[in-house]
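Removed from the display is one protein chain of the complex; every other protein chain stays in position.
Our next item is chain A:
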Amino acid sequence: MKKPLALAISAAALAFTSAALADDPKEGGVVNTIIQPEPPGLVLGMVQNAPTRTVSGNIYEGLLRYSTDLEPMPQLAESWEVSDDGRTYTFHLREGVTWHDGEAFTADDVVFSADVFHRELNPSARAVLQHVESIEATDDHTVVFTLKQPFGPFLISFEAGTFTMVPEHLYAGTDFRNNEHNDHPIGTGPFKFSNWERGTVIELVKNEEYYEEGLPYLDGVNWHIIPDGASRAVAFENETIDVLPSGTVENFDIPRLAEMDNVCMTEEGHEYFSPFAMLWMNNREGPTADKRFRQAVMYAMDREFAKDVLWNGLGNVPLSAFGSNARFQNDDLEPYDYNPDRARELLDEMGYDGEEITILPLPYGETWTRWAEAVQQNLREVGINVETQATDVGGWNQRLGDWDYDLAFTYLYQYGDPALGISRTYLSDNIAKGSPWNNVEGYENERVDELFNEAATAFPDEEREALYSEVQEILHEDVPVGWLMELGFPTLYRCDVQNLVTSGVGVNDGFKDAWLDR
């Protein structure tokens, strides 16, 4: 199964390149795609979850965009400079940009968005803003960010979903959450909000006044809301739907859909998030508190099997705590290859007495249930007495927030830099009940805290690299959590949808450049 799919991808990529070279983009047409689940709202910054990012990334914009190699590209800022000490970032904004209501976009909007709006509402932006001392508009089209100390990932934090630019003239001085414009989001992006028929569809239409010459090509994008996975697959099969964004159909449907005529698939467009599946292991109590037990779990799991069978061979089995799309990966570590004998030795050494432990699958569909079954079987083979406990999303959140688990599946976004997406899992000051996204496992190591904190603010990159190398060695030995997979979430689409994925966030801002060859 792995081979044909991988081939299909490269074939699709080839077909895509040659088609793109051969034809000039055509204007017009509406693309029908899926949004799952239905987002709670569309104002980015106020709402941070994945479906909102996906739809609204085409309405709103950030100062920068990121390529599939996570290189910054101009968006609302056309150029930028970083001072030699790494503390001052100057952004030169594009001129002639207007909001969807016709008002001009200026440096004041940037200052308002970053310094007021996101500081109040947005936890992911707050994590970056704590390093920022001041934000100033020196003229209408120049903004200067002064940092308290250098912050390595600063330049990669300006993605639209994290650092959205919102209109000051509509939000300043209002109660943000009850603002009347929340029902009709106003951005600067290539598409304008048109209509949201709750439970049915979100419709976006072309922004005729868009500042990038000739873009967008499409007349609009319709995001269909279909709650059942099998029904979504059917909608793609009978050609009502042109694009299935990553994660909208169950993995076992993907090979079947990918083999249909005129269907292309790409693995690109997830690099910015690069979802990293992990197994939380409770470091506080029970057998999982013993480092040798956690190592044994790593050796006991056949992660390649899970990748090939459950994830259609897509994705990547990580070496350690840093994924391949995070920077500063240390390749010198000894991989935890599938080795049941080594696992049994470790369990003998620690004197594991067969105490029963539980495993919580992620309540996100069939793939995760099956994955938990596979891991359960792997662990039983080496003598670990493990039971699966199914919960729904609410129960899962609560169990993790209360630290009431032994092993639990999760996945976290990496956000292109260890200081944004990785350190949060291991820093001891990130231990707090009530959230499933912090240091849930309860790992505490002073040296690790020191290294992560230093590395976040070290400058330049060579300094950071040395610190991150050391931290990876420690984590690799301690195994605070199990590192399962960097997930491969492919996007499926009709091959005549051209130029769909052009950035590291995929369809989240992809419809800007897309066109229909029909």
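To be clear about the criterion, a contact is a pair of C-beta atoms (placed from the backbone, for glycine too) under 8 Å apart; a residue touches a chain by one contact, two chains touch by 3 or more; residues count from 1.
By our rule, contacts and distances are computed from a predicted model.
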Worksheet entry | Listed names "SCO2523 family variant P-loop protein", "ABC transporter permease", "Cation acetate symporter" or "hydrogenase (acceptor)", matching UniProt entry of the absent chain | "ABC transporter permease"
Practice prompt. Out of A:Pro25, A:Gly41 or A:Pro335, point to the residue that touches the absent chain in the complete complex.
Written response: A:Gly41
Worksheet item: Pick from A:Val30, A:Leu155 or A:Leu257: which residue touches the chain that isn't shown?
Response: A:Val30
Fill in: Touch with the omitted chain, as defined above, among A:Asp24, A:Asp84, A:Glu180 or A:Glu197
A:Glu197
Worksheet, complete the sentence: Filtering A:Tyr211, A:Phe252, A:Tyr413 or A:Phe459 for touch with the omitted chain leaves A:Tyr413
Worksheet item: Contacts of chain A with the missing chain: which residues?
Response: 30, 32, 37-38, 40-41, 47-50, 123-124, 126-127, 177, 182, 197-201, 203, 222, 224-228, 230-231, 234-235, 237-238, 240, 392-395, 397-398, 401, 412-413, 432, 434-437
